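Every protein chain but one is kept in place in this view of the complex.
Letters A and B name the chains as they come in the text, with residue numbers starting at 1 for each one.
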Amino acid sequence: MSLKKLGNRTVKLLNPPSIIGNYTIVGPKEGDGPLKNYYDQILDDDLWGQESWEKAESKIQEEAIRAAVDNAGLSIQDIDYLISGDLLNQIVASGYSARQLGIPYFGLYGACSTMTESLALGSMLIDGGFADNIICATSSHFSSAERQFRFPLEYAAQRVFSAQWTVTGSGATILSSYGSGPYITHVTPGKIIDPGIKDASNMGAAMAPAAMDTLIHHFRDTGFSPSDYDLIITGDLGLVGKSIVLDMMKKEGYDLTGIFTDCGVEVFDPQKQDTHAGGSGCGCSAVVFNGFVLKEMAKGRYKRVLFGATGALHSTLITQQGESIPSICHAITIDINSE
Amino acid sequence: MDKLNKKDYENLVNKKVPKPTYGKNMIMAFIVGGIICTIGQGFTNYLQSVGFNEEQVSTGVSIIMVFLGSLLTGLGIYDKIGKIGGAGAAVPITGFANSIVAPAMEYKSEGFIFGVASKMFIIAGPVLVYGVGSSIIVGLLSILFKG
Partner (left out) sequence: MEYIKTFIIGGAICVLGQIILDRTKLTPAHILVSFLTAGVILGGLGLYEPIAKFGGAGAKIPISGFGYSLSQGAIKGAQEKGIIGAFTGGLQATAGGIAAAILFGYTMAIIFNPKTKD
């Protein structure tokens, strides 16, 4: 019998894990963006002395994890499990950073939803008594994502206005059974929603219904309303997806005006940085959550946050076969109090 | 969300997605494409003036323009021209050169056989397949309808 299940799909954690440390590393473009003062480390060179973009991404993730462990006042030996993922084929950025770290490793693929997927699973592992300290991490890199999903960097193609810009960066969060908050109190896993969008340059529109589905189920299961939160922030829907969610949620009876935003919208300045519809990639929600959200919670600006990273679970191969883009959103509640 | 109507949703999305700046894009394509072709005309006139025959001029101009497209791609300039000029940079033969050089550079990290040499043709390969294939058909038809 499940003691911790609420309603249709939400989990209420009875021993909510605490976030005891975190760290963010971003590339130069992100470090020039509106949230530049929230990041722990900004790179001058997004190759970071490595031979390839993929190796650079892996290094960024590894260093973010090491620094987060430091930030929590722990050492690598204190960590029970590492739960991480990224966008590269066979999630190699994570596998290769785990090779360096020597921590028992669970690799996840949730595309850009990986940050909340890892936090959700990590929280449940700790709540269940399976571990004391867990690292949740993700990364993405503009240049490794471009070559895998789009065109070579020097190829002369125009980007459409609905396209998003993959964030170069990594965020790592340390969850612990000890600590004084903020706590992860609820987890609402998403199911796959596919609104039939086939255009891989319009991910925001493909993912927006998945975000809405998870938010609505979260409210129904927990009995919370949007006003119970100081901030509701989704993964990387960008400007197009954010606007769709605001409109359609209103039709469903949830007015999110003023408390809702999206990591992809916050991470870049579309006018100054020419990023079109905003940021995307696993690293997008990872750096906005670990940088902006947690730091503002520490300052006391937000007491309770609903964070739902969104992911598009397609590949270039299957898109070429004519398939539409299935999407997912996992949501977690972060609260400065454990009750 | 289970009862989401895909057609209605598509209409909503189409309203939300910002439209391309059609007029500006067309003007920029015209200007950039026009400039590239005019440069080609300059080389054509030069090669004619030094006494090349028609076939040599045509081949010579192709080689020069391909070289320029390749060099600008290598220097990291052609993708910026493409961002401004769109089809104005993609359609000329310099864009064909760009489509070869860009993946060749990008996949150097995977080695010189399966990286550079094989990925060179990810975009140009289809161009050659359809171009050469259809030209053979045209040649054969020209025998059939001779006269």
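Here, a residue touches a chain if its C-beta (ideal position, glycine included) is under 8 Å from a C-beta of that chain, and two chains touch if they have at least 3 such contacts.
Please read all numbers here as calculations on a predicted model, not as lab measurements.
Peer 1: If you put the missing chain back, which residues of subunit B would it touch?
Peer 2: Looking at subunit B, the ones touching the missing chain are residues 20, 22, 25-26, 28-38, 40-45, 55, 58-63, 65-67, 70-71, 73-76, 79, 85-88, 90-97, 99-102, 104-106, 108, 116-117, 120, 123-124, 126-128, 130-132, 134-136, 138-143, 146.
Peer 1: Which residues does subunit A use to touch the chain missing from this display?
Peer 2: Answer for subunit A: residues 27-29, 46-47, 142-143, 146, 152-154, 156-158, 168, 199 touch the chain left out.
Note that only the chains that are shown with their structure count from here on.
Peer 1: I'd like to verify one number: the distance from the centre of subunit A to the centre of subunit B, where each centre is the average of its C-alpha atoms, in whole angstrom.
Peer 2: 37
Peer 1: Of all residues in subunit B, which touch subunit A in the complex?
Peer 2: Interface residues on subunit B, with respect to subunit A: 1, 4, 6, 9-10, 12-13, 16-20, 25, 73-74, 76, 78-79, 81-83, 85-86, 89-90, 95, 98-99, 101-103, 105-107, 109, 123.
Peer 1: Sort out for me which residues of subunit A touch subunit B in the complex.
Peer 2: Against subunit B, the touching part of subunit A is residues 51-54, 147, 151-162, 193, 195-197, 202, 205, 209-210, 212-213, 216, 240, 243-244, 247-248.
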